Every structure is written in structure tokens, then in C-alpha cells.
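Here is subunit A:
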Amino acid sequence: MSFLTMLPVWVLMTSFLAAMIIFMLPEHRHGLRTTINIVAALIKIAFIILLLRLVAQQYTPEVSFELLPGLYFVLKADALAMLFAGLSSILWLCTTIYAIGYLENSPNRSRFFGYFSLCVASTMGISLAGNLFTFLIFYELLTLSTYPLVVHRGTQQALNAGRIYLTYTLIGGLVLLLGVACVYAFVGDIAFGDTTKMAEFVAREPVSAAVIFLLLISGMAVKAALFPVHGWLPKAMVAPAPVSALLHAVAVVKAGAFGVIRVVYDVFGVALSWQQGYLFVLSIFASFTILYGSWRAIQQIDIKKRLAFSTVSQVSYILLGVTLLGPIGTIGGLVHLLHQGLMKVTLFFCAGNYAETLGIHKITELNGTGKRMPYTSIAFTVGALGMIGLPPIAGFISKWYLGTGALAANMQWVIWVLLASSLLNATYFLPLLHRIWFLPQKGPWPDEVSNQKKYRDAIPLLLIPTLITAGLSITAGLFAGSDFSPLSWVQLIVTREYQP
Partner candidate 1 sequence: MMGVAISMPVILPLLGAIISLLLPARYNNRIAFIFMLGLVVNAAWLLMHFSAQGPYQQVMGGWTLPLGIALRIDALAIIFSMMSCVVASVCGFYARFYLRAKQLKQFWPFFWFLLTALNTIWLSADLFNLYVGLELLTFSAVGLVALGQNKHALAAALRYLFAALLGSMGYLLGIALLYAQFGTLSLSQLSDAFSLTTTSAVALGFMFIGLMMKTAVFPLHTWLPPAHGGSLTPVSALLSALVIKASFYILLRLWMALPFGENAFVIGSLMGTLGGTAIIWGSWMALNQTQLKQIVAYSTLAQIGYFMLIFPLFSYSDPTANQYALHGGVLMLLSHALAKAGMFLAAGNLLICTNKTDLTSLAGLSRYRPLNIFAFGLAGVSIMGLPPSGGFNGKWLLVQSALMQSKWVWLIIILLGSLLSAAYIFKVFSYTYLETKAGDKFEQPSAMLEWSALSLSVLSILLGFFSVWVLDLLTLAEMRMP
Partner candidate 2 sequence: MNSYLIFSYAGVALCGIGVFGFIFHSHLIKRLIAFNILSNGVFLILVGLAQNAQKQPDHLPQALVLTGIVVAVAATALALVLIKQWYAISQQTTLPEDQEHQ
């Protein structure tokens, strides 16, 4: 096999091998560990760029391996896979740099970075999986590798959060396992993208097919934090900030949303799912979750909790986009997978910066931080405005396509959902911005780190990734029309999807 065909494996291996080496390193080898982390992340990005060029030229590297008789482990780099893999690889680099700064002088770093890399390896596996079985393997691996990160602090509160996280995700994983097992038992091995077998099955046994769809989507919905199985996400907030960023933007919820996309587009086929009415039901749930998440976000006084409920709401935009039949809605959903990732990671980095530098956790404590930490505050503003959907930030592009997509699919009521949610977004983000920029500081900061006085803002290792992701959020919106933007890649995917 040539190097190019094996590329999907190498993409996976960069972070997997990094994880293994980091596990073996003694705790005190901080410098070496940092180097390995960064180098692995850079190599991965290089591989991804190479793959992107290949895929753009209609070439699909694929590696397959017989795991059980008649059951194959398939890694395949198709256009959709590269969307998610590209996002994760870039954000992995940023989050790793951030985590290095965040965890400076704290214990158990070897364990943390090991599982961190393993988590990214599973995310890569999820994005490159070429059939449901492979997807399932990495989906479960993701659960396993994130648990140690969630309980990393080792407090009773963290352990409780970990337990809740596991309960949700393991049950979700089990439901997914059942769904996937049903697909293999009744329909056979389906490569992603080959929807003919499933179409025959739906025609033959519509009820069983609906049950299978339900099982698959419910399994994914747990990680995608769809109402009513979103409960773990706000609880998992006790984890360190880089982990939150990972859960919310890079890996976990994205894996769930990505799974839904795969099931709808590449297992059942979007036209079939629409025709059977599956998508309508899903769109109801997604719309409700959008509104519900925003509503709950307004009630939170803890910054990270508010952001968490905002994620619950925002991820359902992706699902909503998936349910809108027609290329425009699809573009809106898929591109939001990327845009939400960029903006949410920025927001969590900022929340981490406030907490690390000034000890701020509550919204009321934010007053006047704009003067004390201007760069972080600018980044936060970019993220928040993007979430609301203000041009030229990336969030606007997603919402625009979702809206027009809804009109194209003849689902006018979705417009109202989008409008209401934008209003709610504004309600829970604008007061924060008001406090940051326009209200004077109220007394001393809760827990100011004294030795960082020489920096006007957070320490560079925390600040730089924050500014990079904020910058990317703007760039993705400003240059959405260019050839290298997420939007144009998504358009490529969608053209391939709708042109059989």
C-alpha cells in the first residue's frame, strides 16, 4: 500500500502514538512532552492538508482490515470526513497549547495529555470511519478517553460529574450498539455513502427501519446533547477549561452531531429519511432543544454553565440544518459544525482566562474586565456576537444558510425558531458584554494571580490560542466566499451529496 492510501491511518496514528509515548514519559519531563504534543499536532495538520488536496481532486484514500469474519474495519477519507478531521486537527493544536499554559505547575500532566491525545485520536477515528461498525468502535473509545479528563481534578464534585457523564454516554453507546447490530443483522455491512441496501430494507420493512433509525439517532443524540438527554453536558463543567473546550467544540458533542449527519446522509440517505418523515420528527426535537437550551442559558449565573447550555442550543442548529431537505439547509448545518466549534472554543478559552487570571467564575464578577484584560475580552466579544449571528462573524453565515434553507425546504416555521433563538442568544450574551465593557469594576477581583502582574492580560500561552481561534471565527465569516473557507468545502461536500 502506498503512503497516500495509508494516510487515514497516519492521521489517526499521529495522536495515538503521541498518547502512548506521553503515557510512558515520567511526570517531570515537561519539555519533552510539550514538544511531542506540538510536533504531533503539526504533523497531523500537514497530513490533513495533504488529504484535503487529494479529496478535492476526487481521490478517496481508503484502508480496510477484516476484524471479524465478514466485518471490516474501514478508514476512509471522504469529503465529509475531512470537514470534521480538519476542524479537530486545528482545534487540537490550539487546545493543546492552551492546556499547556492552563495546567502549568499542576500535577498529573502526563496522564492528562496522554488521554487528551487519545481523545483526539478517537475523534479522528470517528471522522474517518468508513462504516457504522468502525464508527461505533471510536465512538466508545471517545467515551473511555474523555472520562479521565472529566474527573481529572479528582474532587468529589468532579467524580460525581464523571459518573453522570458515564451513565449518559455508556447508555447512549449501548443504544447505538444495538442499532448498529440491528443494521448488520438485518441489512448487512453498509459502507458510508452506499444507501441502496438500506433503501430496499426500508421498502421491505418500514417499521423495523424506523426503529433502527430511532436507535441510531438516540445513541448519537446523547453525545450531541439533544433534549431530553442533554443533562450530562452542564454537569461536566467541573472539568478544567481545556477539557470543556474539547467536550464542547472539538470532540464529544461534535462526534454526536457528526454521527447524526452520517446516519442521515450516508446510511439512510437524506431523500429517504425525509420521505419517511424521520427528518420532520428530528427537526421538532432539534428546534425544541435550540429554544430550551437558550432559555436555560439565560437562567445560569455561572459563566461556564451559561456557555454549556448555549452549546446545547447551538449544536442543535447543526441537527436542524441536517433535517432541512435541499442543499442550502445542508450547507447551513454542516458549516455550523465548524463555525460553532471555532466560536465555542474561543468562548471557553476566554472563560478559562478569566478564571485563571482573576478567579472570575460568576457573571456578576465580570464587571470592568474589559479594561483589565482587553484582548481576552475582545475575543470573548467576537465569540459572543458570532453566536448571536452578527455579520461578519462566522455564525452569521450558518444562520443565513439555515434560514434560506428552511425557506427552500418549505418549512417557514423554522425561521421563527431561528429568530426566537437569536433573540434569546442576545439576551444571554449581551448583558455579559455590557458588564465587560461598560460597567466599572466592583471591588477587588475574586482571586487575582499576583505573579502575573507583568502581563496586562492572561499569560501568552493562554492568550495566543484564544486570539487565534477568535481570528479564525472572523476570517471564516469574512472570507467565506474564498476557495479555502469552510463554506466552500461544505459546498463541495453538498454538491457531491446531491449529485449522485
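FYI, a contact is a pair of C-beta atoms (placed from the backbone, for glycine too) under 8 Å apart; a residue touches a chain by one contact, two chains touch by 3 or more; residues count from 1.
Candidates were picked such that all candidates are chains of the complex that A comes from, given by their letters.
Bear in mind that the values here come from a model prediction, so they are computed numbers and not experimental data.
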Check 1 or 2 against subunit A and report the one that touches it in the complex.
1
Can you check the complex and tell me which residues of subunit A touch candidate 1?
23, 65-69, 71, 107-108, 110-111, 136-137, 140-141, 143-144, 147-148, 151-156, 158-159, 162-163, 166, 170-171, 173-174, 177-178, 181-182, 184-186
